[in-house]
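Only a single protein chain was left out; the remaining protein chains are all shown in position.
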Amino acid sequence: MTQSDATMTAQAGGRRLLAGTSAPLYWAAVGVLALAGMLITDSYVQHVLILCFLWCMVAAAWDLTLGYAGIFNYAQIALFAAGAYATAMLTLKFGVPPVAAIIAATAITAVLGLAIALPCLRLQGEYVALFTFAIHLAMPPLIQLAKGLGTGGTMGLMGVPPIKFFGLTFGPLNKIGWYYLALTAAAISVYVIYYVVLRSRTGRAFVALRDSANFARSLGINEFKYKLLAFVLSALVTGFAGALYAHYTSVVTPKILGNEFILLAIVMLAIGGIGRFPGAVLGAFVVTILNELLRDAGTYRLLILGILVVLTLLLLPQGLASIWERVSRRKHKARTKLKE
Amino acid sequence: MLSVCDIDVFYDDLHILHGVSLEVGEGELVGVVGANGHGKSTLLKAVCGLVPVASGDILYAGESIRRRSVSELVERGLVYVAEDRRLFPDMTVRENLLLGAFLARGRGHEQTSLKRVFDLYPRLAERQEQLARTLSGGEAQMLALGRGLMSAPALLAIDEPSLGLAPKLVDTMLETIAELKNTGTTILLVEQSLGLIDGIVDRVYRLEEGIISGGAARAAMAMADHR
Partner (left out) sequence: MTQFLEVIFGGIAQAAAYSIIAVGLSLVYGTARTLNFAHGALYTTGAYISWILTVGYLGLPLWLAVLVLIPILFGIGVAIETLMLRPLRGGKNWRVTAMMVTLGLAFVLDNANLILFGAVAKPMPAFIEGTVSIFGVTVSAYRVAVLIIALIIVALLEVFLNRTRFGWAVRAVAQDIQGARQVGIDVNRIFAFTFGLSVVLTGMAGLLLSPIFLISPQGGWEPFLKAFVIVVLGGLGSTRGAIAAAFFLGMVEAMVVYQLGASWTMPVWLVTLLLVLMIRPQGLLGKGQSEAAG
């Protein structure tokens, strides 16, 4: 690839990155969800939306590494589980208050992310995928082996205590409290990832590295540093989501590492579109709701989700985001025509 | 023998070739010169079916070949020799050559082609059992060209054979290319500077930023160059 090619693709990447959605529109959408929270009284609907918000964090964080930084990271659910287990073990075994435990769990997951990223980023392409996925596969037996440390083994940990602060208690039944807590956490996480980090110099460096690593290197962009940063930040958000999830459901078991969660996360990115905001976030909503609708399908649910991954990747390779982009491009064209 | 008619080629969103046309007659040695990154390799690859052509047409022996696969083109004697060699590094020199005769067209002449290549480049005969990755730059270029010859080409498209070679080797390389022409192979040759190939080509085109010009006999071209 010549230099001019690389500049063009890097610029195109930048444009695509910035096109997405404007910040006011984003906060308006968050505002609508906040208002909706007052109107929704059905606790099941509230529950599904809470799950949507938590999954938004997981999908957005994964999109940061896999979609934008171009790291073939498949340890996403392993990191989510790490956040959940960390907070559960801290509260149940060491009696740490929930808020402090969540902060500690988030930090622990970030450090774990660093520990995974350091060896990982010396590897190339598919080796990263394999290594990170091996970590995912090795976690359940490790949890079993570390039963003595309070992981709960195959049974998992029950009775993770509810979060308490400012005199409020976020128990499993306080759906409205959880609705706003999860919405706030997700809104801030998603904003930080897509609007702060990815639109800064750092974010442009990610895209330049993904689209043409050689050119980015020739500009003096330190690949290792930026990828490390992306990985750690992604792990941090994921760990936070995992910790919140543990307190919300009050149960943490190795089931998190089973087929379902990783499959859900993959479908979210596949359906939403990888590396194309707001693809992953939309994907998180669509798939979480779909997964709930499929509850009655029983054992067929996971099969359907798997088929969905394959079909969307083949039929709609850029995901929902491509439809979104087509619409906004048409709008943009119409606008420029009007100006003329 | 070959007519490229007004072709456009894109690489992703980049417009590389703009309405390029050229003619190569039977038995001719036609040159295309131009600076790096102006689309010379893309032109040869488009002719040989290695990159898709967006618009325009390519006629070979009077027939459109725009939508033909590379295998079909090689089977009909249209063979590309890459600037970056594209050898099979973990195979021996001999295996590399025999793979040049992979299709029926080349296989039919396998033994005579092999003899021809070894006559042209005795060095390759000496190094038959050596792995391609152990060859020097000059030897690798010989092997690339030799592998092309094994396909029994009617038209050989050679991409910057001088790349990375010492000046003395460049001369020998170009001499052998002229020799190939004399034995009846039609050749489309790409180089960076006219000076290198001026002595051996029949006609020269110039490719600048994806736009082609020239194509007259080489004396006229040289004069235009001096003006």
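Going by the order they are written in, the chains are A and B; count residues from 1 in each one.
Operating definition for what follows: contacts are C-beta pairs under 8 Å (C-beta built on N, C-alpha and C of every residue); 3 or more make two chains touch, one makes a residue touch a chain.
Keep in mind the model is a prediction, meaning the values are calculated, not measured.
Of the listed positions A:F72, A:Y226, A:F240 or A:F277, the one in contact with the omitted chain in the full complex is A:F72.
Here one chain is not drawn; of A:L25, A:M38, A:V99 or A:L130, the residue touching it is A:L130.
Chain B residues in contact with the hidden partner, per the touch definition given at the top, are 48, 50, 69-71, 73-75, 79-82, 85-91, 95, 98-100, 102-103, 106, 147-148, 150-151.
Hidden from this view is one chain, which touches chain A at 1, 66-67, 72, 74, 119, 122-127, 129-131, 133-135, 137-138, 141-142, 144-145, 259, 263, 266, 269-270, 274-275, 299-300, 302-303, 305-310, 313-314, 317-318.
We adopt the following convention: only the chains that are shown with their structure count from here on.
Each chain gets one centre point, the mean of its Cα atoms, and the points for chain A and chain B are 50 Å apart.
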